[in-house]
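Here the structure comes first, spelled out in structure tokens, and everything after it is commentary.
A single protein chain has been omitted from the complex, and every remaining protein chain is retained in its original position.
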């Protein structure tokens, strides 16, 4: 397994570089005199950096593709707060030698700790068939492995390995508090719904190297994929009350809150209403936090313009 | 079985009435002196008419409820083009004695003929697993029985027994023509998608007496119910290609065309695009035709205001 | 002070009635023969009921107006689950003799207990000038008296005496939990913002008898009234940091989240984002709960249609 | 007349090029040392290609302008799937020597064959004044010449010489089928409306070289231009029933279906409703087909992002 | 000619009534015992009043229809600020005997004076072909007669005989001031556009008795009707510069400002921009003024809720 010695966040201008990186973008460009060169983008778990290959671009272009990990030689140049790496030699690292954990950002809290917390919530469920349902999901090794790894989105919030788990856990911790705060809530339904609301995302994205949508992510989407997974698990445990299944389906279908955001139904139960709001809150708080974090070194009270929020965010 | 001798469309003012009707609305109202009376709405397969019970309203109110068929005595009074029936006596008809076909509007074309046409389309499917899938649906007696009976909507278009079948057949006839008209279409996928696009509606409505939404209609909706039915049938036939299943799910999910109309995905394949447009066209043409038909006797070039279309329609 | 012996929720059909009520609607209507009668609506803290005055309507009409409390004699008539009171005699109760607490709905939790909890939160504020600011508001007797009494809305959520206090307390309890849950939050700013976000509502409504908008409620609105109140209090304490004042103004201005809901700015700080979401959640949960409660006796799984939510709500 | 020997789709990297092309874009750019160069875009009926002029850019810039056909010498360079032509010498081809058919994309089906089919539809019209009206249009040589040439849009669908004719013919073939499918349709009105719905487009665009909007296209638009053309033709034939003219105007005005898409009236007749839907279907199917065709060589299941549809399209 | 002696605004409760009125609504209703009665609405130039016919309603119903003028006998009854007329006898007044000026509201300023002012503006136009165009319109007796009579809308603003003239004159007076205020405006184009912007409204409404939309008003609309009228007049004067015609068409087409309000083009010239804004201002000011005037006697600071403005208006 390839282990990194130097991480992007530590590279200084003027240093020589001989290290491995994940390539997240690669484009052949064209100088004024017809000389081709390569613009690439390099990533590891600590950040991203631009790279350039000025010489023999056509040849190097054939050696690797977007999504590969490369071992590159070159030098870091700098202007202002930005570093750029001029690459003079490279080789593709074989997939078998790649430990993705070195190249992809990862949740701050430990994945196993978070998963253990999630399991504790599951064990607290009182309703037998809901606990059985959750066991159906989280005693399933394939689902569990993917669930520990998937990001919660491609670019908006919790965009890192373990992001889906972190987001889910954050949501159910908040839901748990709300069950003490509001009356008339079906706690087990609410927590189960919170745990499963985004479960379809494990198939919505590809996250073995660069994060992207899968084909079924684009054609079907995590909301409906989640319902299909739910139905399969319900079928496998038997004697699951139909009315509870219907409420759970409703909660999952409506968790985006409005048609405009892709929910085919809007929340019509108290539990569905609450899961929608807490999911929305948690996603947006994380998106604000990460965006503020990304620009923490700029000497401005404001972040750059955030395209999805359509605003500048005030850092204070 | 109760057989009707007189139908609503034939009742003339001044006539005595002794006939059975389905009660679609019932409200106890209140005259100026505190005297209660009943406003009811009566229906049979030929139309609807207002009714009034002036005497002993409290007592009569306990005898029947909305959705019942009653055998009523009274007289028809009239003003302008509207008839109203003053009821002086009645009894509830037992459900066992009711032939709903007498009380609910029904498709103009024969249901069995339409179903036979649908089966012919199914037999023309060349792709074995798609044909197997459709057999899975239409050799299922429960589904078939419901599919022959369900309306295509609660109030917008094809609102009659057999309406879903009529709409489905109309859509696939049009789709069939388009496969000759445009290039690059996967005919079998298109026709299969056309047949199944609204299949979830058999569970979205209740239509044993008054048409209404079912609980799962409101909580889950026909789009996702349809996907669940599809998944169940695919599971039962085995060896169904996953990529075809995904395209079929996409087509069904996106057939409302936009998020605003409840589709969690918008059409991204040629076949999904076409099914959406033909479904929309067929629903709206039927809605125009029925609305024009309903006001054919008014001496105006225009229908009354149509709330969903937000316009008056020109009858010419 | 007028004390009631009988409450609306306890009146049975057939009983004689001699009791005081708040009149929330009064309309002179017209029978077929030109005989006028009065439609009125009566209210006490337990509910509302329709009333009719059949005799001498013109004369009675002059005796009282909408918003008055009347002492009425008459009898309760009934049909189905609805009671109606036929009034044969009445007199206006002088304002001085009216204890509004008998006639208006009131928060379930005790107002003084809730206010004490609010004050506890204020005492926990660490930042001196924020604590001073809150003292400026809640040591102001006029503001405090109004704040304990105001509803949180005219018709959507927390529509009862003490509703604003209950909503505010619920919001800050939730905000308090979030300060433990998320990192990077300015707790004192968040709690202060939560306490003050709706403060302008004490002047937006009139709630001495029937709840309605005040003139400044319609012309200026609680968001800007709140800013004006804030500025006045800040001016009175001196040495309040301008940048904190600006963030607090921003939080209050943006708490409706979007332009469409009347915020002239959208949330651009983490604290403003969170207050908006928790305010929205708390309002909607209360609206769902109250609407479900209002129809708890109907034998349907569904509430009536909710106009603001544009949906039926599932009671389970 | 200039005849081409080599077409863009056949140019291979490394080849010398001496051929004529239509210039669709021309921009003077600026290298780091102040050296100007020309970015141009070249087109013929088989496709488009980028070009560069590195030497003497200022002088060459004066020799030709956007929209000209030039005879260019140079060489093809390549990277990945893209070709670029480095031009070292050129001359403008005089307009008189240009056969535009060589430089602009053209409908796949023969224009004369399509026009003959259109005329067949016209001859089948039974209503004398509608047939006379259509003769008024299509026996008018100027209109006919333009109608055979115009594209159906500037960039969305049927963007090629003969595109308007192809789209119109496709629409009326579909309308013809619908007259057999639905009841209550005025066939002659429907077909006439289908033929004329986009007639104003012959003046909305300029298409003598590069496709663009005309001044009246931007200021008046094809919908209203079409009405003006209709009125002129109606005036010239006399005795045209006013009520039919009004329905025809309505159909043409409302064929975009909604205000948002520039129709000043929404469809209020069955025929107007149908023409709108079929027009929309045909435009979108063509846009999907062309966009899929344009990316047929990419090794992805998906097209690039389509800006107007705001989605990726699945190629399967 | 029928001349009225008593006007609606002067009728007092308790008086006997023997006078002529325009019937603007007529509905046969139904008492509790099946006795029919007529609800009607009566109008003259000073206002409107409800009427009731209790006896022999079926017979009276055949004597007159909505839109007729009737000579009625009866008595005025009253409650609060509303008068109602109980009719005991009536006869239809023959159309030949009706002077509509007695029954329809009319502009406050004299129609002939306003028209003279309009003609003065026309005479000030310097550009010969624009002046010729306006003469073409306003020396046309049919157009002039209709233009003096038409309202400017069916229900929103200037809803009275002469309303279109009053609105047009108000708009051009304001436009005239703007030509002194802003630079770069083509005055003659602006004034001509202002005069003609709503000219199509003379055919959009029927206003011989009750104001309503005409068939072409609903199917074509005043914007496009106006263009057709313009084209006809331009054709008749010859040598009208095509570019000016195009700008004038654009101004008229775009005067509603946005697609949503039915303009097929949005303003793209300075003159079109200005006419749109002044037209909008003048319509809304009039609508506010009239709505405030209508509720001037209510003892509230606020008007009733205005449905189109979706707000209450503050009267001060």
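As written, the chain order gives the labels A, B, C, D and E, with residue 1 at the start of each chain.
The criterion applied here is as follows: contacts are C-beta pairs under 8 Å (C-beta built on N, C-alpha and C of every residue); 3 or more make two chains touch, one makes a residue touch a chain.
These numbers were taken from a predicted model, which means no experiment stands behind them.
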- Message: By the document's own contact criterion, which visible chains does the hidden chain reach in the full complex?
- Response: A, C, D, E
- Of E:35, E:58, E:232 or E:292, which one is in contact with the hidden chain? E:292
- Note on the structure: Given A:6, A:28, A:58 or A:77, the residue that touches the chain left out of view is A:77
- Query: If the hidden chain were put back, which of E:58, E:100, E:245 or E:273 would touch it?
  - Reply: E:273
- Which residue among E:7, E:54 or E:312 touches the omitted chain? E:312
- Item | Option touching the unshown chain, where C:13, C:89 or C:264 are the choices | C:264
- In terms of residues, what is the contact footprint of the unshown chain on chain C? 215-216, 218-221, 223-224, 227-228, 231-232, 243, 246-247, 249-250, 253, 259-265, 268-269
- Item | Residues from chain E at the interface with the omitted partner, ascending | 170, 173-174, 177-178, 181-184, 186, 247, 250, 266, 268-270, 273-274, 277-278, 280-281, 284-285, 288-289, 292, 311-314, 316
- Message: Which parts of chain A face the unshown chain closely enough to count as touching?
- Response: 31, 35, 37, 52, 54, 77, 79-80, 84, 86, 301-302, 312, 314
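Methods note: only the chains that are shown with their structure count from here on.
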- Task: For the copies chain C and chain E, give the interface type as same if over half of its residue numbers appear on both sides, and as different if under half do.
- Result: different
- Query: With residue numbers as the basis of comparison, which of the pairs B-C, A-B or A-C duplicates the interface of D-E in over half of its contact pairs?
  - Reply: A-B
- Query: If chain A and chain B share one sequence, what is the angle of the rotation that overlays their CA atoms, in steps of 5 degrees?
  - Reply: 180
- Most central chain, judged by mean C-alpha position against the global CA mean: B
- Message: So, comparing C-alpha centroids, which chain is the farthest one from chain E?
- Response: A
- Distance from the CA centroid of chain B to that of chain D, rounded to the nearest Å? 42
- Query: Of all residues in chain B, which are in touch with two or more distinct other chains?
  - Reply: 215, 218-219, 247, 250, 268-269, 312, 314
- Query: Between which chains is there touch?
  - Reply: A-B, A-C, A-D, B-C, B-D, B-E, C-E, D-E
